[in-house]
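Before anything else, here's the structure in question.
Complex shown without one protein chain; remaining protein chains in place.
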Amino acid sequence: MKKLPLQGIIPPMVTPLTDNETLDRDGTVRLVEYLIAGGVHGIFILGTTGEAQSLACHLRHELTELVCATVAGRIPVLVGITDTSLEESLRLARKAAECGAAGVVAAPPYYYAPSQPELLDYYRALADALPLPLYLYNMPVHVKVTLEPQTVRRLAAHPNIVGLKDSSSDMVYFQTLLYLLGDQPGFALFLGPEQLTAEGVMLGAAGGVNGGANVFPRLYVALYEAALAHDLERVKSLQYRVMAVCTSLYTVGRYASSAIKGIKCALWLKGICNDYLPYPHRRFLASERAQVRAVVDRLDHLIGSEP
Amino acid sequence: MKKLPLQGIIPPMVTPLTDNETLDRDGTVRLVEYLIAGGVHGIFILGTTGEAQSLACHLRHELTELVCATVAGRIPVLVGITDTSLEESLRLARKAAECGAAGVVAAPPYYYAPSQPELLDYYRALADALPLPLYLYNMPVHVKVTLEPQTVRRLAAHPNIVGLKDSSSDMVYFQTLLYLLGDQPGFALFLGPEQLTAEGVMLGAAGGVNGGANVFPRLYVALYEAALAHDLERVKSLQYRVMAVCTSLYTVGRYASSAIKGIKCALWLKGICNDYLPYPHRRFLASERAQVRAVVDRLDHLIGSEP
Amino acid sequence: MKKLPLQGIIPPMVTPLTDNETLDRDGTVRLVEYLIAGGVHGIFILGTTGEAQSLACHLRHELTELVCATVAGRIPVLVGITDTSLEESLRLARKAAECGAAGVVAAPPYYYAPSQPELLDYYRALADALPLPLYLYNMPVHVKVTLEPQTVRRLAAHPNIVGLKDSSSDMVYFQTLLYLLGDQPGFALFLGPEQLTAEGVMLGAAGGVNGGANVFPRLYVALYEAALAHDLERVKSLQYRVMAVCTSLYTVGRYASSAIKGIKCALWLKGICNDYLPYPHRRFLASERAQVRAVVDRLDHLIGSEP
Partner (left out) sequence: MKKLPLQGIIPPMVTPLTDNETLDRDGTVRLVEYLIAGGVHGIFILGTTGEAQSLACHLRHELTELVCATVAGRIPVLVGITDTSLEESLRLARKAAECGAAGVVAAPPYYYAPSQPELLDYYRALADALPLPLYLYNMPVHVKVTLEPQTVRRLAAHPNIVGLKDSSSDMVYFQTLLYLLGDQPGFALFLGPEQLTAEGVMLGAAGGVNGGANVFPRLYVALYEAALAHDLERVKSLQYRVMAVCTSLYTVGRYASSAIKGIKCALWLKGICNDYLPYPHRRFLASERAQVRAVVDRLDHLIGSEP
């Protein structure tokens, strides 16, 4: 089952909602089409940016069904199954497999902080039972533990574990993974923070799972391609635009969730989907929305036309 | 709905299981009867010691039904509804109300770390919709945020929020809550760590939600009564026994989950219930079980007969 | 050298300064006399509240000389020798011994976070070379590491280590120390946070090293005496006053250093010493000083006359 040939830009899709219990189904379809038109190499739903943990279980299943049906095999869909209950993770993975997803993604269970031996046991039990290939997900800020490089190295030997997304921002960690695993066929390393996709790809990463690609998919695809081609002048020019997104769209209001709020608000301004956020997050206030509008106008001007 | 007259020792009951997906129903009934025979003033299911986060949603519902039916109104039952999804918390709370529970308990959503204003919004939305009185649950080690005293003070004004369990071990925090809220009728402050129940109750706390009371309920009830009576000599003598439990039964193997493992193993040794732990935890190995047996023998000798 | 008969209230004295390099020598003398008149059982200089780490080495030596000369043997003086350089700690300890101090106090070196074995080595090397008895100082918020109970237990066997001051606020930690060491003659456990002195002393602590005793020494001495006498009604009444100090005098401006700023400002308002704070702290602005004046007036009214 190894050797999933996935690489490139795989946006961690936000979850369009109309209220705490209801998907914005039309907005979801529009967003999927927008991303595919933008040239992304895959879609990752129900990650951190997808606010999976804030959604009731049945909504996670409904979203999986809707996105897979909309994508209809045009690009791979990855489904986040992160949960504190291994059984709920498996239920969602079985749903994902039924719907035609290409793989699943799981961060460690995030209530108790597991030890490294507990992580080994947990991921092996999970991978043994999964109907789809598994990507590990390192997300210490929310999960409280790091998947240490030696733990990842041991898990990478499992036939059903095919890669890792790192959202730590710690490039010493990521460079250590590249050194230990970078040449292992069938194990792919992705970067969460879009600020780091270029440098990671130049040194061996498979791609980026970058939130900003929800709004500006062409920009991130172009950055990925320039990095892959080792075109350093073009990388610097595109990196500047990505940094402009990060330092403006993600910093309105200075919430811990400002990035998600900013992305949803930008998509709403572009007429793509609702900007509702489920608890414990709330959508931007009117004054913050006005700030986002000014930011998006500046960024559209800087970045140029998107799909 | 305020003025729930709950005080005393309310054990955070472990969840007897036979495997990752199956309740040990007979063990659960025996454990409930053991606790009631031990004189506890209430039972709290699906807390941290109850490993709620590791259980599939349907198991949490099944356990609620079974415990409420077994208790049958003899003492109050509190049900932990902590979840990252507000909707799943409400579903479980509605189940708890149907089954006759006395109240529910909720720690903050624990994936994203919410800010204090987000916590106010979240708890007000939750309490507005709940069919039962709500106890707040401060558990920063797992949740990453503290319910700050000024946040608690504001939430305590909500007619449906009736108390708080503090598991932080930070007695400056707890003394601040006692100072701000200790004289507010209808708002009760409970201590999670059993090492602190005595000093807390002497200075105004309503009681203890103490894991060790799963195994030695009479000891903790006696400690609570001595503290309430300001019988300081008896408090010191009983505190010594409680410290003996904490420093021996909870320290085998030096896992983060050693306390839960030790309690479940002790209950298995006493013939009460299975010692299975759901992922990411694992039950003790044979050599560790032997250590627990020796510990329990010493403690039984020190503490004297329990029910 | 063991069995230093020290117990009671030992204020962690602030360091009166006129600027970043100059002691307020007159203010220092007035403050020492104020504390002695207030009935304190000892004085601890150059702790966290004394801002020792912000002072040049020669100022620490000058302060030691001045305070010891002023006290002139009326009560014991403890000198904080915490430093990242063991040699600087020893130099200051030799000065303290020359000046007639009763003991020294040392938190772990606080740049690199030492492991527990490194702490054992460090403290043994220090205690072997010291000319005075040593109190350990647990201060994890500044030092990043905790002196774990088993480390303390092993260090308590050293003939030159005679006690510990715990400023962690973690009463599970402190109760564990009391259980392991509470009955060891010649090893005394003190509480840093004044919110916890009463409950600690009732259960076996030797006293409190409480910042508020700089301003209201009689209040803290009275609280200690009530706790020692197990007079719980009086404890509750005095605890209420102490909590009033903590929640008003220490919270102006919401700086991490608000407690030190508040204490120095209150002493300045009372005409005792200058309120200058060395870098990285700054004294209160005029508007904050006005708030402190209102707070001190209310507290003086609540607490009653001090020396």
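In order of appearance the chains are A, B and C, and numbering begins at 1 in each one.
In this text, a residue touches a chain if its C-beta (ideal position, glycine included) is under 8 Å from a C-beta of that chain, and two chains touch if they have at least 3 such contacts.
The structure displayed is predicted, hence computed values, not measured ones.
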* Asked: If the full complex is used, which shown chains touch the chain that is missing here?
  -> A, C
* Asked: Just one of A:S85, A:Q195 or A:N274 touches the chain that is missing; which is it?
  -> A:Q195
* To do: Touching the absent chain in the whole complex: find that residue among C:E118, C:E148 or C:E225.
  => C:E118
* To do: Among C:R25, C:H158 or C:H281, single out the residue that touches the unshown chain.
  => C:H281
* Asked: Which subunit C residues would touch the chain omitted from the figure, given the whole complex?
  -> 20-21, 48, 53-57, 59, 84-88, 91, 108-115, 118-119, 121-122, 125, 142, 144, 255-257, 278-282
* Asked: In the complete complex, which positions of subunit A touch the hidden chain?
  -> 169-173, 175-176, 178-180, 193, 195-196, 198-199, 202-204, 230, 232, 235-236, 239-240, 243-244, 246-247
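Assume only the chains that are shown with their structure count from here on.
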* What whole-number Å value describes the gap between the mean CA coordinates of subunit A and subunit C? -> 49
* **subunit A and subunit B: spacing of chain centres that average the CA atoms, whole Å** => 36
* Structure fact -> subunit B touches at least 2 other chains through residues none
